[in-house]
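Written below as structure tokens is the structure these notes are about.
Note that this complex is displayed minus one protein chain, with the remaining chains in position.
And now, chain A:
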């Protein structure tokens, strides 16, 4: 997972699939990333490299969204492929999350 602050946006790039075997390691890293810096107004999470996701991965995204809300930051998901976007629609998460598809 890579991150950088660009034009008041904390851009987080997820580099691998968001599945249970990988998410555990990402949670602490994400918390540290979001907590350590404050010079941004929005968290933007790029999922363009994610091909597979499971409910643990979805929970990870929701955790980031909640973190953004509790720190009064905007939150956006970008680069979702058609399958993952379909999954978010199925769960009605497109109604609460700002999503840009690939």
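Here are some notes:
Everything that follows uses one rule, which is that a contact is a pair of C-beta atoms (placed from the backbone, for glycine too) under 8 Å apart; a residue touches a chain by one contact, two chains touch by 3 or more; residues count from 1.
The criterion applied here is as follows: contacts and distances are computed from a predicted model.
The chain not displayed here is annotated in its UniProt record as "ATP-binding protein", chosen from "Sarcosine oxidase subunit delta", "Cell division protein FtsX", "Lactate utilization protein C" or "ATP-binding protein". The residue touching the chain not shown here, chosen from A:32, A:49 or A:66, is A:66. Along chain A, the points of touch with the absent chain fall at residues 19-21, 24, 52-56, 58-59, 62-63, 65-66, 82-83, 86-87, 90-93, 95-96.
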